[in-house]
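One chain of protein is taken out of this complex; the other chains stay put.
And now, chain A:
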Amino acid sequence: MSFLSGMFGGSSEPIEKEPSASAELFNSTTFRSNVQPSSSSSSSASSSSSSSIPQPPIDQPAVPTQTAPTALDAFGTAFDPARLHPLAGLSENLELLQLDEDKLNDIEGSASVLPSRGWTDDLCVGTGTTYLSGLLIGGMWGAKEGLSRPLGNNPSMKLRINSILNGCTRRGSFTGNSLGVLAIFYNLANSSLDSIRGRHDTYNVLGAAALSGAIFKSTAGVRPALVGASIMTAAAGAWSAFKNTV
């Protein structure tokens, strides 16, 4: 917030009146967006005409409500470029400091469980979810392996725990790393396809899955790459069908 005020104060320096500069700036912009200058001039003309022709009960309440915008609007149009310029220059930098709902991903059809703020967010959350689930699954696999490993006759508790932990770290890290790398490939391909095609649908998911599976197995040869691509496509298709039915 301190950076925000600093940047704001630094770039709004063409305005001479310092203390009320920001308040007037926001007022002028909101009034400009709401009320067009043509309508305000016509309303002022109509108010002058209504003062000559007596129609009090209809026009009199309309005149005071319109006078405040017209006065500020006429005042704002005189200073208009100088006032609007700092905000116009800041519009990209402001989002960096406070991006809530308006900076969300706007590619159509890409709404998911968590709101996303673009492809880096997708990448992080998708990779994190996949990596964590891979760690959990691999950890359970390793724990089962460590539980059932023969340790000679009459093994102590410490030895058994050590075996379980060894299994967890071996299988868990292997599964988590593989799935995490796969998820990185998938999310990169998915976001690239999204931005290329401009929307997000099932074909995109399937294409990204095929691409990531092929890349993941690409060093093993052509046949494993094709097998990997088809496995990933099938998995992504099953997931999409599951998501559509739910």
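The criterion applied here is as follows: a residue touches a chain if its C-beta (ideal position, glycine included) is under 8 Å from a C-beta of that chain, and two chains touch if they have at least 3 such contacts; residues count from 1.
Note that in this section contacts and distances are computed from a predicted model.
Visitor: Assuming one chain is omitted from the figure, identify its UniProt name from "tRNA (guanine-N(7)-)-methyltransferase", "SKP1-like protein", "Mitochondrial import inner membrane translocase subunit TIM17" or "LAME_0F08812g1_1".
Guide: Matching the unshown chain against "tRNA (guanine-N(7)-)-methyltransferase", "SKP1-like protein", "Mitochondrial import inner membrane translocase subunit TIM17" or "LAME_0F08812g1_1" yields "Mitochondrial import inner membrane translocase subunit TIM17".
Visitor: Write down which of A:142, A:167 or A:180 is the residue touching the left-out chain.
Guide: Spelled out, the listed residue whose C-beta touches the missing chain is A:180.
Visitor: Tell me which stretches of chain A touch the chain missing from the display.
Guide: Those residues of chain A that touch the unshown chain are 1-3, 5-7, 9-11, 13-14, 18, 93, 96-100, 114, 117, 121, 123-132, 135, 165, 173, 176-178, 180-181, 183-184, 219.
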